[in-house]
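Let me begin by presenting the structure, written as structure tokens, before commenting on it.
Missing here is one protein chain; the remaining ones are kept as they sit in the complex.
And now, chain A:
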Amino acid sequence: MAGYRVEDDYDYLFKVVLIGDSGVGKSNLLSRFTKNEFNLESKSTIGVEFATRTLAVEGKVIKAQIWDTAGQERYRAITSAYYRGAVGALLVYDVTRRATFENVDRWLKELKNHTEPNIVVMLVGNKSDLRHLLAVPTEDGKSYAEQESLCFMETSALEATNVEDAFAEVLTQIYRITSKKQVEAGEDGNGSVPKGEKIEVKNDVSALKKLGCCSN
């Protein structure tokens, strides 16, 4: 992974959304990834906040534009704008609060209702540093993710465990899908998919997941 680059020097711009219940640590995951900061005194997110980080994926420069959202359900009223154009999502729960895991289902439905079917989704169990308070065993997260064909990782924004990996994994998946789409489009010479060889991007996602994802 390369370091930070000049702001507008990138090959791809990907929009990624952070969703999940209130207080699961979405904003701290974001600040850990984009600024390598963690704030114990962090405040609730009002509406939506943004941050970007540029990183190298398979030789290309990817600029990730990450939208961090308020967890309270009342803010769902303006979600269509959050999700518009998103190609990736981190669906976060708190491993110390079972209720936030039980709500994952609801978040996933909402995500599917508002985004393209080929969006890359990673289920993230955050606060893994609080081992003594664990209320959602890793297995539960893992098996839910498998069942729904999502990537899965447990993270700790506080200890900076897996945060980089989680975002990088999502961005890599997005990149592979995007570049494959481009290759397919290019093969035909005028941008359309070759006859008889139509490859559903949706299927590609699950294929990729079987290969490289859910490494945790």
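One rule holds in what follows: contacts are C-beta pairs under 8 Å (C-beta built on N, C-alpha and C of every residue); 3 or more make two chains touch, one makes a residue touch a chain; residues count from 1.
To be clear about the criterion, contacts and distances are computed from a predicted model.
K.L.:
Of the candidate names "Rab GTPase-activating protein 22 isoform X3", "Peflin", "Anaphase-promoting complex subunit 2" or "CMP/dCMP-type deaminase domain-containing protein", which one corresponds to the UniProt protein name of the undepicted chain?
P.N.:
Answer from the record: the omitted chain is "Rab GTPase-activating protein 22 isoform X3".
K.L.:
Of A:36, A:72, A:113 or A:143, which sits in contact with the chain we cannot see?
P.N.:
Considering the complete complex, A:72 is the one touching the chain left out.
K.L.:
Give the residue, chosen from A:39, A:113, A:143 or A:182, that touches the chain omitted from the document.
P.N.:
A:39
K.L.:
Tell me where the left-out chain touches chain A, residue by residue.
P.N.:
Counting over the whole complex, chain A touches the hidden chain at residues 22-23, 39-50, 70-72, 74-75, 77-78, 81-82, 84, 97-99.
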